[in-house]
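For this view, one protein chain was removed and the others were kept in their places.
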Amino acid sequence: MKYFKPIYIMALLTGGLVMADSSEAALFTVNNTWMLVSTILVFIMHLGFATLESGLTRAKNTVNILFKNVSIIAIGLLTYAICGFNLMYPGEFSLGGVFGFAGWGISVPQGAAGLVEYADGAYTYFTDFIFQAMFAATAATIVSGAVAERVKLGSFLIFSTLYVAFIYPIAGSWKWGAGWLDQIGFYDFAGSTLVHSVGGWAALVGAVVLGPRIGKYGRNGKGTIPIMGHSMPLATIGVFLLWFGWYGFNGGSVLSADPGPVSFVFVTTTLAAAAGVIGAMTLSWTISKKPDLSMVLNGSLAGLVGITAGADVISPMNAVIVGYIAGLLVVSSVMFFDRLKIDDPVGAVSVHLTCGIWGTLAVGIFSPEHQFLTQLIGVGAYGLFCFVSALGLFYGIKTAIGLRVSEQEELGGLDLGEHEMEAYAGFQIFTVE
Amino acid sequence: MKYFKPIYIMALLTGGLVMADSSEAALFTVNNTWMLVSTILVFIMHLGFATLESGLTRAKNTVNILFKNVSIIAIGLLTYAICGFNLMYPGEFSLGGVFGFAGWGISVPQGAAGLVEYADGAYTYFTDFIFQAMFAATAATIVSGAVAERVKLGSFLIFSTLYVAFIYPIAGSWKWGAGWLDQIGFYDFAGSTLVHSVGGWAALVGAVVLGPRIGKYGRNGKGTIPIMGHSMPLATIGVFLLWFGWYGFNGGSVLSADPGPVSFVFVTTTLAAAAGVIGAMTLSWTISKKPDLSMVLNGSLAGLVGITAGADVISPMNAVIVGYIAGLLVVSSVMFFDRLKIDDPVGAVSVHLTCGIWGTLAVGIFSPEHQFLTQLIGVGAYGLFCFVSALGLFYGIKTAIGLRVSEQEELGGLDLGEHEMEAYAGFQIFTVE
Amino acid sequence: MKYFKPIYIMALLTGGLVMADSSEAALFTVNNTWMLVSTILVFIMHLGFATLESGLTRAKNTVNILFKNVSIIAIGLLTYAICGFNLMYPGEFSLGGVFGFAGWGISVPQGAAGLVEYADGAYTYFTDFIFQAMFAATAATIVSGAVAERVKLGSFLIFSTLYVAFIYPIAGSWKWGAGWLDQIGFYDFAGSTLVHSVGGWAALVGAVVLGPRIGKYGRNGKGTIPIMGHSMPLATIGVFLLWFGWYGFNGGSVLSADPGPVSFVFVTTTLAAAAGVIGAMTLSWTISKKPDLSMVLNGSLAGLVGITAGADVISPMNAVIVGYIAGLLVVSSVMFFDRLKIDDPVGAVSVHLTCGIWGTLAVGIFSPEHQFLTQLIGVGAYGLFCFVSALGLFYGIKTAIGLRVSEQEELGGLDLGEHEMEAYAGFQIFTVE
Amino acid sequence: MKLIIAIIQPEELPAIKEELLKHQIYKFTITNAKGQGKEIPVQEVYRGISHEITLLNKVRLEIAVNDEYVDAVIDAITLVAKHEGDKGRGKIFILPIEECIRIRTGEKGSTAIG
Amino acid sequence: MKLIIAIIQPEELPAIKEELLKHQIYKFTITNAKGQGKEIPVQEVYRGISHEITLLNKVRLEIAVNDEYVDAVIDAITLVAKHEGDKGRGKIFILPIEECIRIRTGEKGSTAIG
Partner (left out) sequence: MKLIIAIIQPEELPAIKEELLKHQIYKFTITNAKGQGKEIPVQEVYRGISHEITLLNKVRLEIAVNDEYVDAVIDAITLVAKHEGDKGRGKIFILPIEECIRIRTGEKGSTAIG
């Protein structure tokens, strides 16, 4: 028989694991394991974002985008440990369902309290923290795509740190932390609003405050000129990884491995994503006469964002409808924002905000237990809070240290400007047009 | 303690979860969780196919290949929900073990019937559906590689839709749906024949009907000219992701998390893949004098396809032999089809058909419980059915709307022709030779 | 109800699965399932290495690096089946805690012995083998990065085969096989020393014996010239995949799915990785004035390697410190080795050796149960053994068949020289400077 | 000695190479180029925006020859690349070369060129 | 007929194109080039080593024109690309063309050039 490595702290940790009988222990273990697997799946979504965003932008800004994505996850995880977790799940609110804070740092409840009793035998304190921490960084990452190719690195990192450390968890506490929106019956299963719209609003504000990239809306008013992403394979890798991770994002949001709900959520999530692809394909093919890969990729994400709020309460058939409509919406939304001359290089606003709102409202439409009006109130409340916060932060930073790189740096690329580095050393890349 | 998001439908779903004791619930939960994890793993194989196929073809056709792969999975999932699942698992056959249909759409058995009783406490109805649905799209994706760089997008999408909606599930029902081949004792554990050969036959027919790419078999009879894939890193990513996903493909086909069989399948699958690499390496190094990465990559897939039919009934030692021979076979097969001037850009026919047949027959050789002759009958029956169906479909589409893009479009690339888009905007790519 | 595929060997395997009650079976199943999931996660780390290493080297050597990485995993798995597993876990030592061998091949204990009794109901024999086998190939892969862009393919493959078949498992047996270092209380949870340093020492020896790449340390003593990696996206994909897989590497090293320890390990692993990013960012930004993506990427790996030895015995807060210091160390170490003119293209020595040593010592600092001195003895013993073995092997191979490609081949690239193939056919790549 | 610079369509290179070989001309240098001329612009679609690309992929072929070969080169290229009615088939420019050196030997003049 | 070869900064191409168009000049060929001149070298940092890159990205613009257009081309380029005090804005070289052939028609001489 093989030898086992002794794990000292294990004894300490499992000391509390005295359960009525060992079958409870088994159920506890499988629930917890599924939550950890979901955590890993949500983690890899950050690679999905990194590759999607760099694929849909130009080669001269690739190092910059990758750098931002690697930094954000690190910052997001650490700030969530420092204060985010305790802002989002304050236990008690000091300010009537709107603000609460359970103290700095992560504090391990001793013995069984942190383990089996912590969540009625569904998962441990540590599992709870790490699963939620992986979600946190997502909101900031969404912004990164919309402000790409022109935002100063330092300014963006400051914005992200503040947004992810304070705005995201406070907003989250209103619903998931049992705050006021939860009390009035607002529903958002895995975060169409709490994660995607929260990121999407900041993305919108960022894109507006920064203004469009040079050349996007024509020199001398020559109309909108597409600025092609430099690598469709990278973008495709990103979308598949996001879809892949979404099984943890939605599946893990069941907060246990309960076979019924988890498998149900898998089905709705999958069908919505597939329908999003078809929705985006039909609309973009009709409008542009040619099948546009970048739109179809966005379509699957649209379907996923759309079903996220109601993945456990919308039937498979209706999930197809929600996803299909999200696919239509994302294409229309991209074109709409272009008409407004709001330049969002990767379509982050259309995917996460437009479809996040749609998904949240869809719960009010397709789930009999939920009310459209309450959902609308939730959407409005989050919109207001995030819009104002993001605007405040962006303007503050703009005033203090500036937001946008110089014209010359933008033309030459942020990789050389901000990093003095190239993403594809040796490759011949035409930097004209 | 943290707050739990209420999940309304969960109550409904788990209402049926009244089990003899909670230990059965725990076992049910872990079995179901493993099936869902396997589902996710099979999902990511589609990214594996997308990257492998685009890596092994030219840069000018990359958008097209990615587009096909994103579409196919969406189409595959939706058609499987509409009719595929009920064709493949009809319950009762209306046509003596050959054809049966359980009705349109996915119909959730109410309460416990759809949950714990559905599969003797191994997984829920939803889990069954979603796991099988992920398999379905695979067959069409295999075809995509063989017809790459010259097939019309629309024609291919029509073919795939029909093949995956009808041919794949009907063929599948013969064995996995308890049809006639199952009754005579034919064995195919995870689909060397039911998935890989079914895709492989269509790939072969497609490659033959379309004819070779311009320039592949020499201008003025100058012999075979290699058309190099444009990105070996992409191809390598594809192979690793496929291998990764295969643990769900084979491991999930145990249809429970039973420790013995699942871990056994992991060992045979892994060793066969490794032996496939070595097999392809030795043969291609001997023949070409130089170690050919593209062949070694195909070698690992060959080993995986080869072991798929018998991963649970072939011993680890024999799995090495099966994998090694698959590695030799794939190299020989690639060269054989080139001699026949059948142009298969990514080697899909050699990997999935040649090794799929080999793997199915290997069960008859290495597993005492199974008979070579029965395996041969199965291989023949599937071959006949798929060949004829694929030929019919391809010829039908060819007659109706044409199959192949114009010579000019092929030379300029399908990305510009079909999509008016470039995969690598900004990069300098030489389109000569 | 759906039909189940019969799995014959399953009956055989699960025949032994007679347990006190079914709740033990459930716990056994979830433990085993988690170990298998961890196995898959460790598997995908090999794609992480492949992409990281090829991203950080030049385009002209990409095929070569990919080929090495695909081969190594195949070789590693097969040799581990042949002798590695039985060298590493000999059961009894024939040479007092230093060397033992349990015989050739993998031998399945019959019935319950190979299943539930094998590891006290934590996992089966097969699971044990396959999980450990995935670790084995890692050590050789680490070397591959340090000797990249100049080592002969054949020579490297011979070195790897011998190192992974004999040196790694013998060294491993000292601790994980319950050998002498285990007996004196040395601690290495998941392999900061047993895996990473063992690979790191060979990487160092390889880099020294081979000498630097042409042009790295200046023509005419012009100082150190950076040789940029050709694809930052590939490198980033590699790092994220490694981090992703590390949840299996560390999480699986708990050797069960026990909720407390596994979730604890997830938290320490994650925070150390995040802190490593910040550590490398602050130091490299300070020194170079510009934020260096390649350093930040290495930083996260540094944090991960650093926490690996003590992921279960170091508190989350201290894990941040361990990770942060690892981040500082990796940057300093890269610059240090450059000063010594030891050319390590991907920083393998700095990540795996420097931080592997740091992590092992950190256990002696941050865990009250462990002694700094014992840890130091362990580090020293492994250093000596690996250094001498690697030196012997490299010199032996150098004498017998040579280690380094010709100058002309190095300039033209190993892809053409060793493989007669290009990684990016069609792309215009400048091969000057 | 003349330097013949021809801007051609990328897909025509293999045929031009074969044609040149018939005249014993097999030494040349090519670069990847983009050209704007009177050719029909290519349409590109990306994220709902359609756009005309006027800078199209070309190959720039450079052949240094002794004067007596100039006509052969022109003939070879025009033979292959001439398509009645189709705009944007490219141009050939003939420039004078004053001296030519074979780097390997240092040899100069008209014998060095081939 | 002259061949005008201009080495310009990549980001100035769109403006130069517009300027040329004002003079009815819209046919040209470009290639991707790297140039070394007196421009301030770009700093690159990689893995703790900082390095000066002196070979910078340029675009090589080739325009064949009849003699009377030469000044217009020079004016258009210098107008856009001229920045007082900033080194490394590039060069224009004028070379003689002896003959020009339109591949499509075989047409020669000064009418073939446009």
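We just call them A, B, C, D and E in the order they show up, numbering each chain from 1.
Just so we're on the same page, a contact is a pair of C-beta atoms (placed from the backbone, for glycine too) under 8 Å apart; a residue touches a chain by one contact, two chains touch by 3 or more.
This structure is a prediction, so every number in the text was calculated from the model and none was measured.
For the chain that does not appear, the touching partners among the shown chains are B, C, D, E. From the set B:M228, B:L241 or B:V313, the residue in touch with the chain omitted from the display is B:M228, counting the whole complex. Of the candidate positions B:A25, B:V334, B:A362 or B:L403, contact with the unshown chain belongs to B:V334. The chain not displayed touches chain D at residues 1, 3, 17, 26-32, 64, 95-106, 112-113. Interface residues of chain B facing the missing partner chain: 224-226, 228-229, 284, 287-290, 292, 294-295, 331, 334-335, 338, 347, 428, 430, 432-433. Residues 2, 5-8, 31-38, 55, 58, 60, 74, 77-78, 81-84, 86-96 of chain E touch the missing chain (whole complex, contact as defined above).
Heads up, the rule we're going with is that only the chains that are shown with their structure count from here on.
Under the contact definition stated at the top, the chains bordering both chain A and chain D are B, E. More contacting C-beta pairs link the chains of B-C than the other of the two pairs B-C and B-D. Interface of chain A with chain B: the two copies contact each other largely through different residue positions, with under half of all numbers used appearing on both sides.
With centres taken as mean Cα positions, chain C sits 31 Å from chain B. Of all residues in chain C, those touching 2 or more other chains are 21-23, 26-27, 30, 33, 37, 228-229, 231, 237, 290, 292, 294, 424, 427-428, 430, listed in ascending order. Among the residues of chain D, those touching two or more other chains are numbered 32, 34, 44-46, 50, 55.
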